[in-house]
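Of the protein chains in this complex, all but one are displayed in their positions.
The block that comes next holds chain A.
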Amino acid sequence: MLKTYINTIPYTKFILITDSLENRNIKLFNYVLKQHLDQNNKIQYCVFEGVFQNKVRDYSTHVNVNLHNFVSSPTHGGQNIEALEELTNTTTSADIIVIDSLANAILLHGLPSIYRILNILKNTKTIKQVIAVLHQDLLLEEFNQSVVYFKNLSTLSIEFQPKFLSDLPRLKYQYKKSGGKTISEVEEYRFENDNLITNKVTKPDPSQLIDNSTSKIPNPEELSTFRIGLTDEEKLSRDKVILPYLPSASEEKPEEGGKIFYKFDEVDDWDEEDPDDDLDI
């Protein structure tokens, strides 16, 4: 269950949420954030997209959220990318780092530097968790590979998927346990009063499907336009008929003592010798 993996303490080190314009849900991101706000964890929120002032307004009531402006240029009150790296030195033991758009950060500062910083953030012991959102379709073709890099770096990678034969949207996630085990699942999700509910999408077992499809022996009655079967009544009356050749207890035994009389023809030449003499009978 995705919910348990998000909330397990100690927190998984790096959550990567990959979305696109078609498949996105800001609720999941907000849900992960809310879990930390409920736990009174200190959040370092690095804003890379949208209007910084709006974010300030949104989180004005939360004391634990520390907003960093990476949207505006340094001349307009924004911060340099180096400030993100410096977070490793300024953070205390309970800090959560949030990056709201990795794609914007990559486009602004280049893939190598962003990857390097995230690797450092992930390896810093004082940081409890790094949460990053990656808008896949914002990246140009040459950066497409970077999704693989970040997925590889992440310990919990969540990807939105379109609906399929159901009203509920899906998400695919890969959770890497610290022991070395990897769990990959596809789940359907919905939100009920800000609460995440996921259901596992069960994969049908191919061998069972084959069994089910082949075990049915076609009924010949359905194939024919004639009525070739019998009703129960007909079957009963059929059973009542006594067939002449069947032995039955009530039947009288035939009289014994039958004998064959052989009458010679006029030209019959009776041979006294046994014709089967040469046989070993």
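Just so it is clear, contacts are C-beta pairs under 8 Å (C-beta built on N, C-alpha and C of every residue); 3 or more make two chains touch, one makes a residue touch a chain; residues count from 1.
The criterion applied here is as follows: contacts and distances are computed from a predicted model.
You can't see one chain of this complex, but its UniProt record names it "Elongator complex protein 4", from the set "Elongator complex protein 4", "Cell cycle checkpoint control protein RAD9A", "ESCRT-II complex vps25 subunit" or "Bola protein".
Residue in contact with the omitted chain (choice from A:148, A:165 or A:223): A:148.
The chain omitted from view is touched by exactly one of A:181, A:227, A:240 or A:263, namely A:181.
For the chain left out of this panel, the touching residue among A:50, A:74 or A:112 is A:112. Mapped onto chain A, the footprint of the missing chain covers residues 109-113, 115-116, 119, 123, 142-143, 145-146, 148-149, 152-153, 174, 176, 180-184, 207.
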